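Sharing a structure with you now.
Shown here: the complex without one of its protein chains, the others still in place.
Naming follows writing order (A, B and C), and every chain is counted from residue 1.
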Amino acid sequence: MKLLYFSWMRDRVGMAAETVWPPEDVTTVGQLITWLAQQSSSHAAAFADPSIVRCAVNQEYARAEEAVGPDDEVAFFPPVTGG
Amino acid sequence: MKLLYFSWMRDRVGMAAETVWPPEDVTTVGQLITWLAQQSSSHAAAFADPSIVRCAVNQEYARAEEAVGPDDEVAFFPPVTGG
Amino acid sequence: MIKVQPEDFDVGAELAALRQGRTDVGAVASFIGVVRDVAGPGELSAMTLEHYPGMTERQLAGLEAQALARWPLDRVLIIHRFGRLLPGDQIVLCAATSSHREAAFEACAFLMDWLKTKAPFWKLEEVDGQASWVAAKQDDENAAARWQTPVSKAAKNKT
Partner (left out) sequence: MIKVQPEDFDVGAELAALRQGRTDVGAVASFIGVVRDVAGPGELSAMTLEHYPGMTERQLAGLEAQALARWPLDRVLIIHRFGRLLPGDQIVLCAATSSHREAAFEACAFLMDWLKTKAPFWKLEEVDGQASWVAAKQDDENAAARWQTPVSKAAKNKT
């Protein structure tokens, strides 16, 4: 599964992208966040407050209950501030 | 008193401007319209339906009860259609 | 700023001039009115805009002052052409700059609604070789009437 991080999520995780192989029982965005937060202290810091983390699966906004699989591109970032 | 006509008011009256000397008891826009409508058949045609005639006294919109005097510039025109 | 002129205007240059020297203004809302070639059932070949010189400038300056008093704007621009225009020609440009985008949008819509109902311009349309004066629209009166109510709280506070 390909992960992308933007803005201060990237700063906190310490990388812009990574490829991960979560266990089979990680099937939703919410479960993926819980699992990722346990992978390192940087990940824990980045996902410390899930209420300010937004997610996109294959470049579409996704909520915690959305399904994710090994072939998906999953991005995490803070609320957007463009325009 | 200097009068100006615009758009189809000018077409109907047959002139863009004229100077008139209404009697002394003509002191408001409404009285001026009543008096003007009697001055010629062209004037009568132009002022036939006062509800679609707008007036400005000294370049500010004026209602029927507004005062007019000999030194005023009074303009008559249909509702505006710019923009 | 108010301009009443027969000449065409350069939108890019006008909007750039409007925010010239200001780096604390983030929002520029604008509107361009263009001559359409559709006029009722026929095809419009040209249009002549008549106006009341003197009163036009006076009304537009008053309109500008109203907008500046009502919204937290930096500057306002109104350019209105007169004379003979062809389909596709620019008629009017309204713009408002602000640090609040809602204020800029609302002020710009307000300027257009009031121009349509208060500025002393009259359109003479040429359709199939026949010239006729355009009648005022009740829709425009209704659009202008909505500004009689106080400015929305949103427009005062949004960035």
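One rule holds in what follows: contacts are C-beta pairs under 8 Å (C-beta built on N, C-alpha and C of every residue); 3 or more make two chains touch, one makes a residue touch a chain.
As the structure is a computational prediction, the values presented were derived from the model and not from experiment.
Asker: Where does the absent chain make contact, in terms of the chains shown?
Answerer: Hidden chain, whole complex, touched shown chains: A, C.
Asker: Of the listed residues C:Lys3, C:Arg70 or C:Arg101, which contacts the missing chain in the full complex?
Answerer: Only one listed residue reaches the unshown chain, and that is C:Arg101.
Asker: Which residue numbers on subunit A touch the omitted chain?
Answerer: Here the touching residues of subunit A are 4, 6-8, 11, 56, 59-61, 75, 77-83.
Asker: Identify the residues of subunit C touching the omitted chain, counting contacts across the whole complex.
Answerer: Contacting residues on subunit C, toward the hidden partner: 10-13, 15-16, 19, 22-38, 87-88, 99, 101-102, 104-105, 108-109, 112, 137, 139-140, 142-143, 154, 157-159.
Everything below uses one rule, namely that only the chains that are shown with their structure count from here on.
Asker: From the C-alpha centre of subunit A to that of subunit B, how far is it in Å?
Answerer: Chain centroid spacing, subunit A to subunit B, equals 73 Å.
Asker: Distance-wise, how many Å sit between the C-alpha centres of subunit B and subunit C, to the nearest whole number?
Answerer: Each chain reduced to its C-alpha mean, subunit B and subunit C end up 27 Å apart.
Asker: Give, as an integer number of Å, the spacing between the C-alpha centres of subunit C and subunit A.
Answerer: 48
Asker: Using the touch rule from the top of the page, what residues of subunit A touch 2 or more other chains?
Answerer: Residues of subunit A never touch two or more of the other chains.
Asker: Using the touch rule from the top of the page, what residues of subunit C touch 2 or more other chains?
Answerer: none
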